[in-house]
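Only one protein chain is missing; all other protein chains are in place.
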Amino acid sequence: MIKVQQEDFDVSAELAALAAGNHGIGGIVSFVGLVRDLVGPDNAEPALRAMTLEHYPAMTEKKLGDIEAQANARWPLEASLIIHRYGRLEPGAQIVLVACAAAHRQDAFDSCNFLMDWLKTEAPFWKLEETEAGEDWVDSRASDDAAAARWQAKPDRAAE
Amino acid sequence: MIKVQQEDFDVSAELAALAAGNHGIGGIVSFVGLVRDLVGPDNAEPALRAMTLEHYPAMTEKKLGDIEAQANARWPLEASLIIHRYGRLEPGAQIVLVACAAAHRQDAFDSCNFLMDWLKTEAPFWKLEETEAGEDWVDSRASDDAAAARWQAKPDRAAE
Amino acid sequence: MKILYFAWLRQRIGVAAEEFDLPADVTTIDDLVGYLTAKGPGYAKGFAEPQVIRAAVNYEYVPFDHKLSNNDEVAFFPPVTGG
Partner (left out) sequence: MKILYFAWLRQRIGVAAEEFDLPADVTTIDDLVGYLTAKGPGYAKGFAEPQVIRAAVNYEYVPFDHKLSNNDEVAFFPPVTGG
């Protein structure tokens, strides 16, 4: 399931809905992405005031649906969920939730990891950071491209 | 943080407490283990009625603390949490929550995966299954030993 | 055709979307980038480094030699930074 929304989400409620009535699920791996202040907890004056996520709605829905379908084709998942927020978010706010439910835990770990890597490189979102110095668009990271590329090169782990 | 308890847990509340006030966290990976009925969602009469988790309290606290410390020594984590329940649990019930919070997502994924693998092979818990056919102790799985062993053989992924 | 711009490309060009008929000599994304670059200084600044711009046609990523049709929805944007 795909949800692109401005509102915050409740992880417990989302996981409960994902697993509801399906007792074939042995484990759910989830990733919650948070707005980092980029300075660390010890700094009294965080550099980041907020970040605004812009996206391309029609394409976002399509691409998130595509990568979710790919994960479901590649791993035997019982259920999956991607929630991605847009709009203005302050440090500590939840940005994204990806959850994968499977009979066996490694399938849930690998598919959730895969979804995050692809989401980072394929989903049309852009982050505008507000700091004391002004506003700036976040640059993409080469490490994210490398993380996504490893799913093309590497064969799947043997099934348990 | 380690919690060994009979009561259920609320994932949202636990993750919120884990991340509270720490804006250096970029992502939290969590694993929630559920009681599977072992038959699958399409079967009208699940084989499993319940499972009872027995443990060795003093050793459980020590071993969970040890593996949490190992994960924190191996990956740069901002926070980590292991909750493991004991007692009688019915299909669909939550058994375990492992959550790892880090600045970068791959550290959170790898450390959570590591903690689950080690927990499966090192934490002194035993599952007694109740089915229509009676009671039976769950056997350990060779795949769990193999999953834990890979963390000894494999070098860590390069830092992002 | 409909054209959308996002993030700093939208800011530099100064519009989020525009619609016009595909000019006769514009058959690929490459051609379209050349055509737009000539439209004004905001466009020229936005497309100054075309190698960093990604293009999508009808919600799919496409290479710059992709052939266009007049019914297409084309989007230009910097590398994505979601998640």
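Order of writing sets the chain letters: A, B and C. Residues in each chain are counted from 1.
Here is the rule we use: a contact is a pair of C-beta atoms (placed from the backbone, for glycine too) under 8 Å apart; a residue touches a chain by one contact, two chains touch by 3 or more.
Computed from a prediction, not measured in an experiment: that's the story for all the values here.
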Chains on display which the left-out chain touches in the complete complex: B
Option from B:K3, B:H55 or B:R88 whose C-beta touches the chain left out: B:H55
Residue, one of B:L18, B:L38, B:L81 or B:A123, that touches the chain absent here: B:A123
Positions on chain B contacted by the hidden chain, ascending: 33, 53-56, 58-59, 62-63, 84, 95-96, 116, 119-128, 137-140
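Note that only the chains that are shown with their structure count from here on.
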Fewest touching-chain hops separating chain A from chain C: 1
Chain at maximum distance from chain C, centres defined as averaged CA atoms: B
Computed distance of Cα centres, chain C from chain A, in Å: 27
Centroid distance [mean C-alpha coordinates] between chain B and chain A, Å: 21
Residue numbers of chain A (touch at least two other chains): 33, 116
